[in-house]
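The complex appears here without one of its protein chains, the remainder shown in place.
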Amino acid sequence: MIYKDKKPLFIFLTPALIVLFIFLYYPFFRNIANSFLDIKGLGALGGGKFVGLDNYVRMTSDKTIGISLKNTMFMMTLAVVVQVGIALILALMVDSIRRGAQFYRTVFFFPVVVSATAIGLMFNLFYAYNGGLFNQILEKLGKEPVLWLSDKLAIYMVSLPVIWQYVGFYFVIILTGLNGIPEEIYEYALIDGVTGFKKTWYISLPLIWDVIKVCITLAITGSLKVFDLPWVLAPNGAPKGLTHFLGTYMYFNTFISQSVGYGAAISVFIVVLGLFVSFTVNKLFKHETIVY
Amino acid sequence: MGKTASNFDRLVKQTRIKNILAKTFIYLFLSAWAMTTIYALFWVVNNSFKDKTVILSDSFSLAVNPIPDNYITAFNKMNIGRAYLNSFIISGCTVIFVMILAGLAAYAMTRYNFRLKNTLYMVFAGSILFPAFSTIVPIFKMVLDMKLVSNPLGVIIPQTASYLSFAIIVLMGFMSNLPLELEEAAFMEGCNVFNIFARIILPLSKPAFATVAIFTFCWSYNDLFVQMVILRKRDTYPICTLLNEISSQFGTDFGLMASAVTIVVFPVLIVYLFLQNNIVKGLTAGAIKG
Partner (left out) sequence: MKKLVAVLLVLAMTVSLFAACNKTPASSDATPTPENKETSTPTPAPKTIELRTVSMFGGTDPSAADYQKLIKDFMDANPNIVINDESATADETWKARVTTDFSSGNDPDVVFYFTGADAKQLIENGKVVSIEEIRKQYPDYAKDITDAAMSFMQEFDGNHYAVPIRGFYEGLFCNKDLFDKYGLELPTDWAKLETAIKKFKEEGIVPIAASFSDVPHYWIEHLIFAEGGYEDHKVNPTDTYPESWAKGLSYFKTLKDLGAFPVDVNATKNDIVTNMFYDKKAAMILDGSWIIGGMKEPETVVVLPVPPTPGGKKDPTSIIGGFSSGFYISTNAWNDPDKRDAAVKFVMHMTSKNAISLFAKVAGAPAADVPAPEGITEVMKAGIAMGGQAKEIDMPIDSRMSKEAWTFLVSSIGAIADGQLTPEEVLTEVVNKNK
């Protein structure tokens, strides 16, 4: 009865919708329009020749797009399996202990609040061939120094900090979900003799399945947005463009190579890919939600 | 009855022995992961107090005689105070805008029933998928036309737009769990919806707002991409952009780099340590179930 009168609705919703439409939806559709133009340089914004699907056709023959796509999918797999996986293990462990839980929670989440730029620079200091942390460790052990950003290793070394940084994020979300499970459920389980691994597998996991699904979706959309860390760690996809992600390659084309239309086409592709993968995953993971 | 009890006791005893082993393993594993975070940070801070040549030869030793030279160089070379100020103006305003706009919208979305409600929900949820890459060029052009290049507002408004949807959804999750009774009681006493929002919903939703504030602040403070494109005058650089520039110019000076990283990380670390409990509270309360 309070909310029968619909007039205040406008006052509540309009400001948010205005900002959202002008600064998110309009640019988004404008960007789609740009992807059909040939815009030479950011100075030529607003103009540009109509070239139809040329920019999209160009993507099919661009080898670096292939590499970027492969790397992005690789990052996505790592994010879903390794990142969310480690986060889940850590959360289950922290949930099972009493002493120190607060300490671990603080420490694990910490990298999330640090800027990716700072972490990128930090890992630069770790990977440096001469005098980097990793090679100094190897040296102490009497081993040969390793070129961490070689053709073969680079993509793993660039992914490592990205994955490492956000484990804490999913950890906190999952832990929160675990804390929400009522204590009685575990007590009943104990009486029935369900303990340890079985308890986790048959009780905890199904109960937080929704939370895990949220994490997986966030991990997927997050891995499509990866930019800062690879850009600082290996600018221009060093070595040889092998560590380009769709995001960094879009930036390279738009802002360095100054072919704005092509960059727009890549960013449209990023969104389409995101929609497609999220949709598929949601279909795949369709699962009865348990209400408790 | 007795049978069940003895069975229960036996189980408890068994579990206790297993528990000791399991606990040891658990603590080892957790500590190992914690070390990756702690040692990484320690390594950087420790080396920021050493001369660059020492770092190259031996980065593990404790800086027994810490030298402040790297910090002096960093503060001399860059206007770091100014950059902190810029960062806090930008991120502070973004946080405030997001909280106001998202709070109002989330309240309306959870309390009112109207025809376009589901469509609007899709509008909010859908925009979370847009990466900054897909909007940056047109936004740059708009900011250009509005003469807001190198103006903090040129970053604040687009950032507000891109974090808004996340905030609305988190707040909706929380608010939908708030009991209606309080609002009804207030309504009986003659409060209108605006009063209800300000006096009841806002105070009750504090944990959720804190969550939104922390995430928005961190994202905004750490967002190199939009800042790099829009802010083009050096005296408008926030700390992240400045750091990126330091690295491209003095990348070979490990000591200076270590001190720069420390300088950037320090304020977020403080903010985080003070507000961390709210992150969990806010997420627990609704974001996830919603």
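Quick notes on this structure:
To keep things simple, chains are lettered A and B as they appear, and every chain counts its residues starting from 1.
Rule of thumb we're sticking to: a residue touches a chain if its C-beta (ideal position, glycine included) is under 8 Å from a C-beta of that chain, and two chains touch if they have at least 3 such contacts.
Please read all numbers here as calculations on a predicted model, not as lab measurements.
The hidden chain makes contact, of the residues A:31, A:217 or A:259, with A:259. Within the complete assembly, residues 41-45, 128-130, 147, 149-151, 154, 234-241, 255-259 of chain A touch the chain that is not shown. Mapped onto chain B, the footprint of the missing chain covers residues 140, 144, 147, 149-150, 232-235, 245, 248-252.
By our rule, only the chains that are shown with their structure count from here on.
Each chain gets one centre point, the mean of its Cα atoms, and the points for chain A and chain B are 15 Å apart. Here chain B touches chain A in the complex through residues 4, 7-8, 11-12, 15, 18, 22-23, 26-27, 29-30, 33-34, 36-38, 40-41, 43-44, 47, 55-60, 97, 100-102, 104-105, 107-109, 111-114, 120, 123-124, 127-142, 144, 157-158, 160-162, 164-165, 168, 183-184, 187, 192-194, 196, 214, 218, 221-222, 224-225, 229, 240, 243-244, 247, 251, 254, 257-258, 260-261, 264-265, 268-269, 271-273, 276, 279-280, 283-284, 288-289, going by the rule given at the top. The residues of chain A lying in touch with chain B in their complex are 1-3, 5-6, 8-9, 11-13, 15-17, 19-20, 22-28, 30-31, 34, 42, 45-46, 86, 89-90, 93-94, 96-97, 100, 103-118, 121-122, 124-126, 128, 130-131, 133, 136, 140, 164, 167-168, 172-173, 175-177, 179-180, 190-191, 193, 195-196, 210-211, 214, 221, 224-225, 227-228, 231-232, 247, 250-251, 254-255, 260, 263-264, 266-268, 270-271, 274-275, 278.
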